[in-house]
Structures are given as structure tokens and as C-alpha cells.
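Heads up, one of the protein chains got dropped from this complex, but the rest are sitting where they should.
All chains are identified by letter, namely A and B, in their written order; residue positions are counted from 1 within each chain.
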Amino acid sequence: NVFMALCPVYMGGTFRVLVGVTGSVAALKLPLLVSQLLELPGVEVRVVSTEHAHHFYNPAEISVKVYTDKDEWETCVVRAWESSRPLLFCPAMNTAMWNHPITARQIASLKDFGYVEIPCIAKKLVCGDEGLFVCEVGILVSKPTSEYGRN
Amino acid sequence: NVFMALCPVYMGGTFRVLVGVTGSVAALKLPLLVSQLLELPGVEVRVVSTEHAHHFYNPAEISVKVYTDKDEWETCVVRAWESSRPLLFCPAMNTAMWNHPITARQIASLKDFGYVEIPCIAKKLVCGDEGLFVCEVGILVSKPTSEYGRN
Partner (left out) sequence: NVFMALCPVYMGGTFRVLVGVTGSVAALKLPLLVSQLLELPGVEVRVVSTEHAHHFYNPAEISVKVYTDKDEWETCVVRAWESSRPLLFCPAMNTAMWNHPITARQIASLKDFGYVEIPCIAKKLVCGDEGLFVCEVGILVSKPTSEYGRN
């Protein structure tokens, strides 16, 4: 239920951001996220998406290349990610899933790998639950450039 | 190779039992289990089943709603299960699988999540092996109402 992993890399004057997205209701926000990232100067965006994520957004609404994960490709990208490059992850799930004891362990494992958590915030969910949700798109957009900036 | 997870919840005078079943030979017993559960007074039953489990029983033989797990739905139900509600699991596999060191770890993890194990018993298996098998259907049926009863 990790919604998105952002992998920003600063190369040759350009910020290259790979957005990984999985089948969570939070994937509804992908089109907004991509368009806001593209408003930043010198940012290039690519998306890698599980097929389940397509239930929540229309690839035609995304103005950048979307690679679809047929053969666990998304997992492979993460596995092969160079540890020196930043990887930000944003969990998104309802309160019941969040409270399952496996969640804390999974998040601890991801942090242990050196990944950076963008903590989620409580919000009214699509299913009606008061629940945890991915952080605001604004925070997602500001993170890569602020923390891994060009200075 | 967990065969079944029973999730009994007592709501509004009715015992609602969700039976989760996976692709194990033990799934042969599902029709018997469901019919015996339905004989209990005030019990409602629903089934969530992996597609592999359909090799071992005919959904047409089940008189209640069977949700089929296309998109790892069964895993999601368990992940989102409220920890205050009981979840009983019944491992079922042959002796060689049972002896694999990962089995003890997996069962310990499930118990650690607060799930209740219904230990399996040794039986002659379909494959001819003397092996471990899920407990008798009678025990499965009595557990939810006896331990999480209406008193």
C-alpha cells in the first residue's frame, strides 16, 4: 500500500524524477502530482505504475511517459536503485490497514534501506473512513527539490 | 499453505463468519465446512477464495456468496481486519512443507499479529503421504461460536 516512491536525481542541470505508483486510492492524485512537478523549472518526470494503479487514474491524463509494470518491473527498479540516490516513499492506506502490526515493520524496513518516509496525514477517505492518507501533493512536490536541491 | 482463516464477528444478534480459503488440497472440505456452519443458529457465512482454491472445490456447491480473489483481495481483507476482531487460521500442508524451517516462522508471525492458530492434525493425505492436515471440520465449526460466543 505504498502509494508513491519518488526518486529524484540531479543530472546535467536537470532534475529527473521517477514516480512509482501502486494500486491505492491515493493514486487518484497522480495526474495532479505530475502536473505540479512539471511546473518546477528544469524537472523531467517519468512514471512507473502497477496495472492495479490504472483503476485510479487514466494514463491518458498523464503528460509524461508511463511505464506499466507487467512483470514486477517496479519492484526491480527499486531493487536496482543505487543506494546513493534518494528514494522517498509515501504510505497511503486506511486506518485499519495502518494499525496492522505489519505496517510498522514494513516502514522500519524501508527506512532501514535508507529510504526517506514522507509521513501520511489523517484525512477523510474515499471509502468514508476517517483515515490516513498520503501527504498533500504540495509537500510531495516540494520535497525532492528542497532536500536534494541544486545548490 | 494456510487453508482457511475464519473471521467470526457477532453483530446485531447474528454471527457473521468470513471464511478465507487458499489453494490447498484441504479446500476440498470447504463445502462441508460451509454447510455445517450454516446449521448453527444465527450464523451468516461469506467466503473469499483464491482462484487456485477453485481447483479443489466447485463454487456451485457453496450455498453462500463466494468472493473470488482476483487482485490479492484476500490479502487486503486480512491486512485491513480490525485487530479487536478474532481471526482464526488453520494451516494445512504435507509433512515436507511443514518441516521447512520457514513454517515455524510464518506461524509465529501470524500468532504475533494476534491471530489464533487451530493446530493441524496428522492424517493420510490425498497425495498418499502420512501428513499434517487441517483439523476436523467439526472443530472448525465449534471454535467460532464457543470461543467468541454470544453469552
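To be clear about the criterion, a contact is a pair of C-beta atoms (placed from the backbone, for glycine too) under 8 Å apart; a residue touches a chain by one contact, two chains touch by 3 or more.
This structure is a prediction, so every number in the text was calculated from the model and none was measured.
Asks: Could you please point out the chain A residues that touch the chain left off the display?
Replies: Interface with the chain not displayed, on the chain A side: 71, 76, 79-83, 112-114.
Asks: Would you write out the residues of chain B that touch the absent chain, in ascending order?
Replies: Within chain B, the residues touching the omitted chain are 1, 23, 52, 93-94, 96-97, 99-102.
Simple rule for what comes next: only the chains that are shown with their structure count from here on.
Asks: Please compute the C-alpha centroid of chain A, do the same for chain B, then give the distance between them in whole Å.
Replies: Centres of chain A and chain B (C-alpha means) sit 35 Å apart.
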